[in-house]
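Contents: one structure, followed by commentary.
As you look at this complex, bear in mind that one protein chain is not there, while each of the others sits in place.
Labels A, B and C are assigned to the chains in the order they are written; within every chain, residues are numbered from 1.
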Amino acid sequence: MRELTFMAATREGLAEEMARDPSIFVMGEGIGARGGNFNSTTGLYELYGPWRLRDAPICERGFTGLCTGAAMAGARPVVDFMFIDFELDALGELFNQTSRIQYMSQGRIRMPILLRGCIGISGSAGPHHSGNYYPLFMHVPGFRVVVPTTPADAKGLIKTALRCDDPVLFLEHKGLLNVRGPVPDGEHLVPFGQAAVVREGRDVTVVAIALQVRHALEAATRLEQEGVSVEVIDPRTLAPLDTGTIVASVHKTGRLLIVDEDYAPCGVGAEIAAQIVDRALDDLDAPIRRLNGAFVPTPYSPPLESAAVPNVGRIAAAIRDLVAE
Amino acid sequence: MRELTFMAATREGLAEEMARDPSIFVMGEGIGARGGNFNSTTGLYELYGPWRLRDAPICERGFTGLCTGAAMAGARPVVDFMFIDFELDALGELFNQTSRIQYMSQGRIRMPILLRGCIGISGSAGPHHSGNYYPLFMHVPGFRVVVPTTPADAKGLIKTALRCDDPVLFLEHKGLLNVRGPVPDGEHLVPFGQAAVVREGRDVTVVAIALQVRHALEAATRLEQEGVSVEVIDPRTLAPLDTGTIVASVHKTGRLLIVDEDYAPCGVGAEIAAQIVDRALDDLDAPIRRLNGAFVPTPYSPPLESAAVPNVGRIAAAIRDLVAE
Amino acid sequence: MSIPGTVQLALYRQMLLIRRTEEQLVRSYQLGLIHGACHTCIGQEAVAVGVCAHLRPDDLVFSTHRGHGHALAKGVPPRAVIAELFGRATGCSGGRGGSMHLFAPEVGLMGTSGIVAASILQAVGAAYAFSLLKQERVSVAFFGDGAANNGAFHEGINMASIWQLPVLFVCENNLYATEVPFASVSRNPDVAVRAPAYGLPGQVIDGNDVLAVYEAAAEAVQRARSGAGPTLLECKTYRTRPHSEGMRDTGYRSAEEVEAWKARCPIKGLAAYLLSEGTATESELAQIEAEVQAVVEEALAFAERSPWPDPSTLTDHVYSL
Partner (left out) sequence: MSIPGTVQLALYRQMLLIRRTEEQLVRSYQLGLIHGACHTCIGQEAVAVGVCAHLRPDDLVFSTHRGHGHALAKGVPPRAVIAELFGRATGCSGGRGGSMHLFAPEVGLMGTSGIVAASILQAVGAAYAFSLLKQERVSVAFFGDGAANNGAFHEGINMASIWQLPVLFVCENNLYATEVPFASVSRNPDVAVRAPAYGLPGQVIDGNDVLAVYEAAAEAVQRARSGAGPTLLECKTYRTRPHSEGMRDTGYRSAEEVEAWKARCPIKGLAAYLLSEGTATESELAQIEAEVQAVVEEALAFAERSPWPDPSTLTDHVYSL
C-alpha cells in the first residue's frame, strides 16, 4: 500500500468527503489560500474557493457559534482551530449549544459539525500551544471524541466523522503529523468505538493515547528483551470508548497501565481505571496505574518540557514496576 | 450556636473578609444594588458602593479577563457568575491565563481570585442553568475547587478562599442555599484539603458531593434500619482532594460508592476510583461503584429532571447492591 | 410604504395572540403550573410581529430567553408553547426545554436560548449556510440590549458584514438587562449607531410601533434576500412585567416609567390607529379578541390534558444514533 504522512492522510479523507458532499465547508484562520498552519487544507482552496474554505477573523467563539448555526441550517461545517488551545474561548458555545441542540430539539435538528485541532506537548510550543483537553469533551454529553494515531486511522476516522450527524472532536497530535504509514485508497472508513489492539501480549495491558501509543510500542519492544510480554491498546476514539476491548485484555493480563501525556485528574486514565475496577475487579492482579504528563502548564524550555511528558524510558519503568507488584 | 442558611453563611464570610481586606471587590451581573440573583451580596452595596460591588455588562469572558488582570495588579476580585453555566464563556481566560500566570511568572505574580457560582440540578432550571462542571477545573492545574455542603463549611471555606493566593472555584448547590445550620461567629476558617467524615460506619463508604451528601446521609439512616452501617464522606474541596481520608475509610469498610449528580465520564468519581484502586486495591472487597446524574443535558420537565439525578432511593439501592457484591 | 389593511389586521391579531398567551402564562405561573423560569414579552410584541411578518416558513429565527413572542410570531402554535412551559410531552420541545428552550424547526423557530447572545452567532451561521448552499433564505437574530455588550455581538456582526450574509440583527432594547440599566453598561444609549463601524446599515426604530417595525424589517429582509447583506435594527421597547415571573420588580425602575410605557402599549396603539383610519371597527376588533381568546383557551386546555414525558425517554436524542 502507498504510504502517506498522518496529515496527508487526514487531508485526503477531508478532500474525498468534500468532493462527495457539497455542504461541507471549512472555517478557520489561514485555512484558505494558505492551506492551514499545519497544512490541514493545502490545495483545497484552489478546488473549492472561499465559501468552502473560509478564512475567519480571530474570533474562535464567534466562528464556532457561526458553524453551530450553519450545521442547524443544513451545512456540514469543519471548524479548524489550528491549535486546540484556541478552542477554549468557544467552550461556552460548544457545551451549552453545539452539544445540546439535538437533545433540546428532540432530534429534529442535527448537529453535523467537525471540530479539529492539533494537540500535544512537543517542540517547545509552551503554555498556550500544548494543550490536550479531550477529557473535557468526554465529560460533557453530546460529543464524539476521536484521537487517531496512525495515518490510516486518521483518514478512516475523519471520513467517518464527516458522515456523522453528531459533533465530533477530531484531534491530531503535533508529534504525529509527519509520521508516515500505509493508507488505503478511496473509501476507507474506521468506525467509532472500536479500539485497536496494536500489539498482543500476556503480562500487562498498556492503554495509550495518541503519540504515547508509539512510545508504548517502543517500550514494549524493549521489555520483550527482558521477558515481559506487553499488550498495547489504542482506543482510537475516547467517546465512545471501547471498554470491552480493555476488559478482555485485562482479563488475560491481570495488569493495566494507562499512558496519557494529558493531565491525570479526571482524565482518560481515571475513567478507564474506574470502569475496569467496576467491571473487572476480580481480574486485577495488581493496582491499576496511570502515567501522565506532569500537573503543570506546559513549560517551554526543553529540559523542563521533556520532564513534563511520559517517554519510552518512563513507560518501560512504569511497566516494570507494575509487573513487580 | 445560632443558625444561618447556607447563603447567609457564605455572605457573612464574604462580608467579614471585605471588611478586613479593602482590595476585595465583587463583579457580576446584578450583584450591586440588587444584591445578586441568589442574594449572594445582599446588603453589601450599601456598605461598600459601586467600586467594590460592580454590576457588569453581560460579558462573562470580559469580566473574567478583567478580574484576572485586576488580581495581577494587586486587587482580590470575586467573580460572581450567578449560574456557573455562564462561566463557560470564560474558560479560555481561566484555563489559559488565570490558572497559569503564577507558573509562567515563576510565582512573581499571584492570582488571588475567587470564582463563584451556583451549580446543580434543581427546580426545572433546564439545560442552560443546571451545570456542575467541577471536573473541568480539577483537570486543569492551578485551581482550588471548593464545594461546601453545610452552612458552617460555606462560611469557613469562603473565608479561607478569600485569603488564598490561588484561583479558587467556589460552588454553591442551588438545592442547598436555603438549608439552615449552625455557623460559628466571626473568625472561622476551614482549611482546604480536609474531607469531613459526616457519618461513621463499618460496611460501606459513600463519598458524596454537595447536595448528594444530604441524600447519602438519609440513605444511610434508612439502611441502618436494615442493619447496614454506612460511612459518609464529604470531600468539601475537590482540589486539593483528601484521598487519605477515603483510603482510611475503605481500609475499614472494603466497599466504596461515589455519589455525584454530575456526569460520570472523567468526573470526580472516576478520579476517586482511580486513586483508590491504585492505592488500596487490597482493601477492596467489591467493585467501586459510581452513581451519577444521567449523561444528558438536564431536561426541564419535572419527571425527566428527577429521572436524571440520584436521589435517596437510588442511593440506598446502590448501597444495597454494593453490599451484596 | 403603505401597508394594506389586511396586513395591519393580521399584525394586530398576531400581537394580541402573543399578549393573551403571555397573560395566560402569567396566570398559570401563579398557579404553579410552570416549573422553571418564565420571561414574558408583554409590551414588546410589536418587534416579534413586525419582523416575522416578512419571513417564510423556511426562513430561520434564533431567539432569546424572552422568546415566547418570537416563537408564536414565527408560527409555533400556542398550545405547543403552553404545553412546553407546563413540561408536557406535547410541548414544542417535548418538555425537555421549557420557556427558554423552545424549538420548532418545522416552522423555522431554531430555538430560544437560556444563554444571552447565543442567538446572534447561530443566526449568522444559518445565513452562512444559505449563502453556501445558494438558497434565498434569511435568518434573524433577536437579542436584548444586554447582549449588545457581549463579544458575540461584535464577532457575529463583523462576520456577517464581511461576508455580506443574509441576516437581520434585531436588538430589542428594553432599557434593562434584568435590573441593570443599559445606560450604566454602555456610554452610548443607542446600539444601532455601532453599525457603521462594522460596515453595515443600522437603524433605530420605535419598537412599540408595529408598523414602523414592519416597514424597517421589510427593507432589511429584502436587502438580505437579494444578497445585499445584513442589517442591524434596534427597536426601542419596554417590558412591562418583571424580568421573570415571580421576581421583584422594584428598586431599579420607577412606577411612573412603567406606567408611561404601558400607555404606549403597541396593541392599544395599533387598535386606536385602525379605528381612527377606519381600517377596522370596534366590533371587528372585538371579534378578533374573541377568536384569539378562544385559541388561547383551547391551547391551555390542550396543555392541561397533555401527558407528562415518559422518563424512559430521558436519554433519547443526545446523539443522532
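Going forward, contacts are C-beta pairs under 8 Å (C-beta built on N, C-alpha and C of every residue); 3 or more make two chains touch, one makes a residue touch a chain.
All values reported here derive from a predicted model rather than from experimental measurement.
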Of C:Gln8, C:Gln24 or C:Asn158, the one touching the omitted chain in the full complex: C:Asn158
Identified contact with the non-displayed chain, of C:Asn188, C:Ser226, C:Thr281 or C:Ser320: C:Asn188
Given B:Thr10, B:Thr41, B:Gln102 or B:Thr205, the one touching the chain that is not displayed: B:Gln102
Option touching the unshown chain, where B:Gly142, B:Gly201 or B:Pro235 are the choices: B:Gly142
Absent-chain contact - pick from B:Asp165, B:Asp185 or B:Glu224: B:Asp165
For chain B, residues in touch with the removed chain: 22-23, 25, 51-52, 54, 56-57, 59, 61-75, 77, 92-93, 96-97, 101-111, 141-142, 144, 164-166
Touch list for chain C against the chain that is not drawn: 149-155, 158, 161-162, 184-188, 193-194, 196-200
Missing-chain contacts mapped onto chain A: 29-30, 33-34, 37, 55-59, 61-62, 85-86, 89, 123-129, 294-297, 299-304, 306-308
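As a working rule, only the chains that are shown with their structure count from here on.
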For chain A and chain B, chains touching each: C
B-C or A-C, whichever has more C-beta pairs in contact: A-C
Most distant chain from chain A by Cα centroid: C
Rounded Å distance, chain A centre to chain B centre (Cα mean): 30
Length of the line joining the C-alpha centres of chain A and chain C, rounded to whole Å: 41
Residues of chain C engaged with two or more neighbouring chains: 93, 96-97, 101, 113-115, 151, 318
For chain A, residues contacting two or more additional chains: 61, 92, 96, 103-104, 141-142
